[in-house]
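One structure coming up, written as structure tokens, with questions to follow.
Left out: one protein chain. Kept in place: all the others.
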Amino acid sequence: MLLLAVTVATATLAMGLSLRGASDALYVQTRAATAGPDVVALSGDTGRAVTSALTGLADDPEVVAHHGPYQIVYADLTTRGSATSPVVVHGFDERPAAINRPLLTSGRWIRPGGTVLERGFATELGVKVGDRVTIEGRAYPVLGIAVTAATSIYPWAAQIGPGGGPSNYTGLAWMTRADARELAAAHDLPVTTAIDLKLKDPGATEAFREAHRFPAPRVNLHSWQFNAEQDARILRNSEPILIVGSWLLAFLAITGVAALATGRALEQTRRAGLLKAVGATPALIATVLLTEYLTLALAGEALGLAIARLAMPALASPTASRIGDLGGPGTGTVIATTVLALVVAVLSALRPTLRALRTATVTALSAAAHQPRRRPWLTALSALLPTPLLLGLRLTARHPGRAVLQAGSIATTVFAIATLLALFAEPVRGYGLNGSPALPNLRDAHDRRLLLAVTALLIVLALVNAITFTWTMAIEARTNVAIARALGATPGQVTAGLSAAQLLPAVPGAALGVLLHLGLRWLLTAGNAADAPVPWLLGAALATVLATAALTALPARLAARRPVARTLSAEAT
Amino acid sequence: MSESSAVIQVRGLVKEHGQGESRVRAVDEVDLEVPQGEMLAVMGPSGCGKSTLLHLLGGLERPTRGEVWVAGRRIDGLSERALARLRRRSVGFVFQAFHLVEELSAAENVELPALLAGGSPRQARRRAGVLLERVGLAARARHLPSQLSGGQRQRVAIARALVNEPLVVLADEPTGNLDSAASLEVLRIFEELRAAGQTLVIVTHDERVAAGADRLISMRDGMFVDDTRLAGATPRGLGDLLNLDG
Partner (left out) sequence: MQDAVLAMLAKEPSHGYGLRARLRQSLGPLGESMNPGQIYVTLARLEKAGLVVSERADGLPERPDRKIYALTPAGQQRVAAWLAEVGWPKPDLAEFHLKLVAASAARLADPVELVGAQRRELLRRLREAQHAILAEAAESKAVLLLEGVVLRLQADLRWLEACEQAWSRGADAFDRAWGEGEAGAQGGAKARGGAAAWDGVEGRFKAGGGRGDDRVEGV
């Protein structure tokens, strides 16, 4: 249980933390493989002035090599499956240049009449080498698929829009210079002129940009760092989802494990008493008790990191626009996950350990459960309720701390589900033409998948928690359950009572989860984001509560059916 | 003894624990009739099956074979639910380890069976008050079990067993965890109950408890080896107990 919880939480946290670094790492590797330029100069204007301004840049002493200028044509591309997307066509030489040399991942390089598609774009379109695509009415065979570091990943291949304006979600294709020129001319398409530059000092792109400010014509200088940053934009939401998700998962892990730990507290108290009796110091006892949890937590952490490493490529690179391997998690990530694992272990073990230490040796050895606190008002209230609720309330009153944990666990789950619902309720702008959903919005899809996964993990953990809670409670309450049975409570009443004991904290927990979600959205988005419909939210909360009830019914039922006579006799000796 | 006056009837009762080789007969072909108003004690060494017998009578365990009738109703085949209902109406349990609910005060413990049986809280509370008065603990009604002595806890447990006015009270080693002074308190209450005509079946190895009964059954290896009427024997006079000759 602890192992599972810590594994899930650390994996999530590790992924969240190393996401940005992973995206950068992939860009750097792609850049190395494709001789990516340090700076790309683009101008949406036309005319001789533009060309001379761009070629003038190449004469700068800082520049050691250049490629271009070349034309970028804004067009529409339709696949045979009739998905249509904006595309920018780069007019390139048939021979690879010294810099900005797109790396073919399949097929061959451009020839007259044929095109090569950028890999992220091709993947999204579902296009393979040998397929035909239609660009502005003319069919081109797809000769190859390639990746480049000169532009940002799909769908941000356009860099600047037509005439230097804003751009849409756009894919990237390459053609020969002649084909590109012909395409632009035939349909009178907007064109941008670009030149790729390699600097003496690749780190000095900012200084280079400062040194070259054009009043006219307008020239945009895009550094490789800018592209790398742009790449990470697709992960903009992933990071918080994963990091917040890992917090929530860690919280659930702590609640679940704490419940389990208190369930075992009696045994542990006895063990501590035994150690004390043979002369162990409190420090030694604490070490012994904590070690068990720490070992498990660290094992969970290692497992979590391994999972994170395996899952990272898919997570960090939702598009196919980049190549390269990801190393293991960085030192910072490992430190963070270790801290998380330690916190979980210590928080879980703290209470039972402290209690075990505080209990006097003799009391511990003859270990009866801790002195129950009494809540007269609860008992008075419960006397008015039907029997199952009565039993439930009294069982809840027995462990107020656990009820709070249980409520927290449910609140977390409902909160996650509500967030998921809200995201799904948001209108989606697809990557197709004019936001057509023919091509799905990769970033949203990625976010959704991620949130779905995190939520699913949260739900699983919450379910495990609910069962753990019920089971611990059933075990702890077994004497009382047996007494109640002997006094004439039916198994049904006892089952209902145990389930009710879980539901009592679950209901306020669910309400809290919904409120938390609404509050957070109101704070963060000031009401302009789409909210999940209220019936959905209520439904989710209700479903969570009902699922808890159903899940707890099974252990409760088993507990209720335990033979009374044996329990009572066992307690007597 | 006419059939109708027997609160408990048992025929050919067998209870086996365990499986295969390790199978043990805890109760071995026992016949028993407990008439209304009788206080019956069952004695025997530990492990002789007397506790199992008591559990069988109260429907806490199911017999392997044989019949158990409580209040003219056969209970060995009843569902758990029906057994629970039977217990709350017709049977009151008293245990060696008291088995009070630690979270509830003395009065609340006594009320519990009444509430389980669907009684109104007000009525349950009043009845609990009366019973605690009867066992001499009216002043301790609001104490938690942990604040009571063993004897007091057992008296609370007896009050709890009585709250639904059961046909029979089944007590399992009621003085097993008590010192002799506390045992005496419990014995006094049992004697009062006996005088009031309450049917009682007490399993014990405390000779004092057994001696207080109308009838004593000795059990060994799951069987009855002796069945003696203690009540109604010609009193010899207390002088016989001491040598007072000069």
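Just so it is clear, A and B label the chains in written order, and each chain counts residues from 1 on its own.
Note that a contact is a pair of C-beta atoms (placed from the backbone, for glycine too) under 8 Å apart; a residue touches a chain by one contact, two chains touch by 3 or more.
Fair warning: this is a prediction, and the values are worked out from it, not measured in the lab.
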Neighbours of the unshown chain, displayed set only, are B
Given B:133, B:165, B:179 or B:226, the residue that touches the chain left out of view is B:226
Given B:47, B:77, B:118 or B:197, the residue that touches the chain left out of view is B:47
In the whole complex, of B:25, B:126 or B:143, the residue touching the missing chain would be B:25
It is residues of chain B that touch the chain not shown, namely 24-25, 28-31, 45-48, 180, 184, 187-188, 191, 207-208, 210-212, 216, 220-228, 230, 233, 235-246
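Keep this in mind: only the chains that are shown with their structure count from here on.
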For the pair chain A and chain B, the C-alpha centroid-to-centroid distance in angstrom is 62
Given the complex, residues on chain A that touch chain B span 369, 371-372, 374, 376, 379, 383-384, 387, 390, 394, 397-398, 479-480, 482-493, 561, 563-565, 568-569, 571-572
Counting only contacts in the complex, chain B reaches chain A at residues 51-52, 55, 58, 60-61, 80-81, 84-89, 93, 95-97, 99-105, 108, 111-113, 115-118, 121, 124, 144, 146, 160, 164
